[in-house]
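The next block holds one structure in the form of structure tokens; read it before the comments.
In this view, the complex is presented without one of its protein chains, the others remaining in place.
So, chain A:
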Amino acid sequence: MMTLRHVLAGSAMLTLTVVSCTLYAQQLPFKIEGQMGKDQQGMLSIRYESMHTLVQDSVKVSNGAFQFSGQLQEPAAASLTFIPENKSVRGQFKEIFLDPATTISMKGDSNLLSTQVKGGPSQTDLDALFVQYKPLQEKGPVLEKQFKEYQEAGDEENMKRVGQELQALRVRRREIQIAFAKSHLNSFVGFSLWARQVDGFIKDPVKLEAEFNTYSPAVRNTPSGKRVAASLAIAGKLLTGIQAPDFTLNDISGKPVTLSSLKGKNVLLWFWSRNFIPFEPFSFAINKISRQCKDDNLVIVSVYCDSDQQRWLTEVEEASFQTPNIINLIHPVRLTAEADTTTVGKAYDLSMGMIPHSFLIGTDGKILVRDVNFLSEPELEIKKIINK
């Protein structure tokens, strides 16, 4: 079975960004100056994210020499891919960390992998992290090769065994990252590793806020740090037992519906759009909850978050969200990397990475469950809670 978690529908969406931060944060130049072996010819490309804008650039490598330049507001992880002119030579991939107002030097006597990287403080931290990765990096490719061989031979028993070893490596890698994040509180690299937990719906805002506050002010005051702080602040206002923030949005007939007008009923408030796959398990769950809870005091408030109203109508039809206990509302704003400034956008942190998410709200308007698990018999969980 496939793994279920929202996946952005296309990397193109990453390029849609919010200008508010770019207006206020200072952009500083960076430069990469590289020299591989003189015999290296080809094309080198770079990818990095600068405040949720994916930047891609490529340059020609002549006699091993190359140069990139750009602007950054804060440190950024970057990946480099070298495609040699000689098609019989395999391409190479290297990860580095950029710092604003810094020149990074990459020098080596053969291909991209031979280069020694000297940059700013973030690159130094990345080097320290890579030292810890080293035992895994040696083991990983060996296991992957073995797995492929067993797969080709149809040897399921060994595939399973090697698969488990590979999984253990991934777990170990994450453990190293977490330990690094905890011990590098003044490092943007450490912070980035930690911040993966707040990239999406924030499960445990109280615990995460305490962890966030252990990072140095310099890290917390970067644009990413400020954004995390804002998301944590919103999540902190959406805890169980707290009154769900009120809003008014239009239904399919164009009639405004106010959340607080539904007091007296339990509400499953679900925010969605079609920017994630697979969508079907979620639409199936909504239909199942709707049918199984038709005699319970429950209404499903399905909030579609996108500006395309026609597409909304088609999606509602295709997903069969047309049973009497489903109220279809539209938040007619195209989601971006950051929450929009509308009442509902600000109150529920409606941004691209946050969708889909849901809240079960009691008859008194207070939150009963944050982020109902739609993938594991949600109808049973909901019935149990609202019929307590």
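Note that in this section contacts are C-beta pairs under 8 Å (C-beta built on N, C-alpha and C of every residue); 3 or more make two chains touch, one makes a residue touch a chain; residues count from 1.
Here is the rule we use: contacts and distances are computed from a predicted model.
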Omitted chain, identified by the protein name its UniProt record gives, among "Acyl-CoA dehydrogenase family protein", "HTTM domain-containing protein", "Thiol-disulfide isomerase or thioredoxin" or "Amino acid ABC transporter permease": "Thiol-disulfide isomerase or thioredoxin"
Among A:273, A:287 or A:358, the residue in touch with the chain that has been omitted: A:287
Listed residues A:56, A:314, A:341 or A:373, member touching the removed chain: A:314
Residue of A:26, A:116, A:137 or A:322 touching the missing chain in the full complex: A:322
Those residues of chain A which, in the complete complex, touch the missing chain: 1-2, 4, 278, 280-281, 283-285, 287-288, 291, 310-311, 313-314, 317-318, 320, 322
